[in-house]
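Below you'll find the structure, written out as structure tokens, and then a few comments.
The complex appears here minus one protein chain, its other protein chains still in place.
The first chain written gets the first letter, and so on, giving A, B and C; residue counts start at 1 in each chain.
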Amino acid sequence: MKGFGVHTSLWAMEWTREGAERAVAEASRCGFDFVEIALLDPPAVDAAHTRALLEANDLPAVCSLGLPEECWASVRPDNAIDFLKMAIDKSADLGALALSGVTYGGIGERTGNPPTEAELDNVARVLEAAAAYAGSKGLAFGIEPVNRYESHILNTGWQAADLIDKVGSDNIFIHLDTYHMNIEEKGAANGILAAREHLRYIHMSESDRGVPGAGTCDWNEIYAALAAIGFNGGLAMESFINLPPQIGSALSVWRPVADSAEQVIEEGLPFLRNMARQYGLI
Amino acid sequence: MKGFGVHTSLWAMEWTREGAERAVAEASRCGFDFVEIALLDPPAVDAAHTRALLEANDLPAVCSLGLPEECWASVRPDNAIDFLKMAIDKSADLGALALSGVTYGGIGERTGNPPTEAELDNVARVLEAAAAYAGSKGLAFGIEPVNRYESHILNTGWQAADLIDKVGSDNIFIHLDTYHMNIEEKGAANGILAAREHLRYIHMSESDRGVPGAGTCDWNEIYAALAAIGFNGGLAMESFINLPPQIGSALSVWRPVADSAEQVIEEGLPFLRNMARQYGLI
Amino acid sequence: MKGFGVHTSLWAMEWTREGAERAVAEASRCGFDFVEIALLDPPAVDAAHTRALLEANDLPAVCSLGLPEECWASVRPDNAIDFLKMAIDKSADLGALALSGVTYGGIGERTGNPPTEAELDNVARVLEAAAAYAGSKGLAFGIEPVNRYESHILNTGWQAADLIDKVGSDNIFIHLDTYHMNIEEKGAANGILAAREHLRYIHMSESDRGVPGAGTCDWNEIYAALAAIGFNGGLAMESFINLPPQIGSALSVWRPVADSAEQVIEEGLPFLRNMARQYGLI
Partner (left out) sequence: MKGFGVHTSLWAMEWTREGAERAVAEASRCGFDFVEIALLDPPAVDAAHTRALLEANDLPAVCSLGLPEECWASVRPDNAIDFLKMAIDKSADLGALALSGVTYGGIGERTGNPPTEAELDNVARVLEAAAAYAGSKGLAFGIEPVNRYESHILNTGWQAADLIDKVGSDNIFIHLDTYHMNIEEKGAANGILAAREHLRYIHMSESDRGVPGAGTCDWNEIYAALAAIGFNGGLAMESFINLPPQIGSALSVWRPVADSAEQVIEEGLPFLRNMARQYGLI
């Protein structure tokens, strides 16, 4: 995971053969260094087809997911481990470098209370097993803190660092997301400071999930902090223009936050890429 | 609604006599120009007691609320009208200048889809009736856009302005909140620009609802936009340190976002008040 | 003066025929709405040639200047009036809409003391005469506050507004510059707030005079304040890549602050223009 990549939801609502072909072609045309593929339904993905596509375009990939409710790590740790192993196998089959995302629970998981020790113990057990299994397959394994409305388990960089300490694994990295950090962190750079050496992947997503540069994120502060900690992982632009129905509701985007994918590519991409160059990150 | 006020949740989890006395005393001691009182359960409020307290301390008040699920305006407009009339009566009884907040629905109301025309028609009918009734009682009536996770009905300043146009009432004002704007608006000032002449009240709340000045809100931009549009309504500092159980879950604050109410008063308040003076707003 | 224009120093170090042809062609190619022409040596400009060029390309123009030392308004008001009348004649001859800039003194004029009443009286007398003469020729007349190192006479928006009040003319507008505001104003928007109805022209220049978007200017705040006051004058991108020797020393740029004019056009221009569209200013 290096350089400047993109979350493929910009072009493909679901990772069908057709969606994969469109997304990989577009990502390649735009000069991205890698793609992120959302495994909404891992068994449905044609791994051989994706692997061939990625190799033909010389595009590394990162897979990401959230757990379905019957597999939430906090309450059904054994189911979660089984689901994650299956998703790690699929990620390995399609040639991904890592599996990351809300790997510790559901997008939208909230009990109405702060996380309990018992919930966190379950989560830690799941992450330990999944990270070890990912390592045995040659994959890195990530955890992405999300905002308070999308999970009560993990909201900030320091919570993620604490969780890694609790698990004690050396194959877990922190995956931040500027959209969530804008809501949760005390200053846009704070999550980056807290994650520091664990940080290997970051979603570059605007405050409304629309066109990067046209929102409230403080991109100078974000890039400066990344440069200052010596970040050398993957920067993944993420905008939600075309939402798969399964996640549209959980993400709660009720209006178009960009005119089109073209606007993201023509306005947001140069904005983010120019600044990444300015700060020596690519 | 003028000057620099405070949401009393900083001191009183529920508006009991004891909570009211503590909150009014603290607000008065800190030199606030007005208080906001959350009417979580309007019938339970002792209006005569509150009115006497406010008068004794020469403190104007604004009441706020969200609708209970059986009274959501989008689906149960008649119930919503009845509830709002009751809340307006209570607000008038305790001497408030206005009733505002999520007066158009529930905090946490989401169908999983964008608002439909039918839902918005119901909302408009409710707002028209409530604004007229409020006017007959000498109260202003406000609507507060909140973020996508707390409502699918109304998220931005321009949606609020559109809704006022749809209703056609002249007794509805827009009540913005910097916490929600940080998530929803394209640039912190955009909600202010869209609301403009309708804007009469604003929650000054940090990006994590903690100590103002210690988060990601761009306060210079916010104050500059307020000064530039000639804003002369009420600025209400809002931090959620002590949460009533009913709204704790809906607000989804799973960790302490400030050390204490004292920290908000000692660090956040001078930060916000100095800058309000710098921009000529108080 | 409307829309999004450019200071032609980006392409032409001196306004010779050759420089004028190159600059107008480039400005036209890039879709600018108007050009700013620096009248470093007004008599040397071939007005008929420039007028024909501008008309052929349908490009309005604004002229700008600083006064030579023997014509500083604060100490030699009669010389200043003569010089300004000559420059106004030249501006009218080449078809400009306005003459603006450091029309009240020298770039680099500093006595080592705050401006005295006698100096300001002289300046006011000059501005009154020049504004009247410009008006008689159909031109608007502007004054541009610059930073403390470039003049001790006029550094901020509120000083400019005060000066216009002192002069009492209705043909003087304020011309701000974000580069200078970044040094002088308390918050990037403050100069805009102070200038408000007098503001008809603004240099969009980065904090180091290099590539817009790659410095410390808070562009969201600037655009938000412009939108909020209802600004409808000219936005002129200004970067100093190619400096005429006469002004290179006064501007004190001792190192390249951009790679090339191309970088300004390819990175800075879309950054500024996209944001101007986002805020509804063009």
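Definition applied: a residue touches a chain if its C-beta (ideal position, glycine included) is under 8 Å from a C-beta of that chain, and two chains touch if they have at least 3 such contacts.
All values derive from a computational prediction rather than experimental measurement.
Visitor: Out of A:E36, A:E184, A:D218 or A:E238, which is the one that touches the chain we can't see?
Guide: Of these options, the touching residue for the absent chain is A:D218.
Visitor: Considering the whole complex, which of A:R76, A:K90 or A:K186 touches the chain not shown?
Guide: With A:R76, A:K90 or A:K186 as choices, the missing chain is touched by A:K186.
Visitor: Of the residues listed, A:A25, A:A56 or A:A228, which one is in contact with the missing chain?
Guide: Residue touching the chain left out of view: A:A228.
Visitor: Using the document's contact rule, name the residues of chain C that touch the chain not shown here.
Guide: Those residues of chain C that touch the unshown chain are 110, 112-115, 147-150, 152, 155-156, 159, 181-188, 207-208, 210, 214-218, 248-249, 252-255.
Visitor: Provide the residue numbers of chain B that touch the chain removed from this figure.
Guide: Output for chain B: 213-214, 216, 220, 267, 270-271, 274-275, 278.
Visitor: Which residues does chain A use to touch the chain missing from this display?
Guide: Contacting residues on chain A, toward the hidden partner: 186-190, 192-193, 196, 218, 220-221, 223-225, 227-229, 278-279.
Convention: only the chains that are shown with their structure count from here on.
Visitor: Chain C and chain A are one sequence twice: same or different residues at the contact, by the over-half rule?
Guide: Shared-number fraction above one half, so same.
Visitor: Chain B and chain C are the same sequence; what rotation (0 to 180°, nearest 5) superposes their CA atoms?
Guide: Rotation angle, to the nearest 5: 180 degrees.
Visitor: For chain A and chain B, let me know how many angstrom lie between their CA-based centres, rounded off.
Guide: Whole-Å distance between the two chain centres: 34.
Visitor: Determine the centre-to-centre distance between chain B and chain C, using the mean Cα coordinates as centres, and give it in whole Å.
Guide: 44
Visitor: Report the inter-chain centroid distance for chain A and chain C in whole angstrom, where each centroid is the mean of the CA atoms.
Guide: One centre to the other, that is 46 Å.
Visitor: Among the residues of chain B, which ones contact at least 2 other chains?
Guide: In chain B, the residues touching two or more other chains are 186-188, 218.
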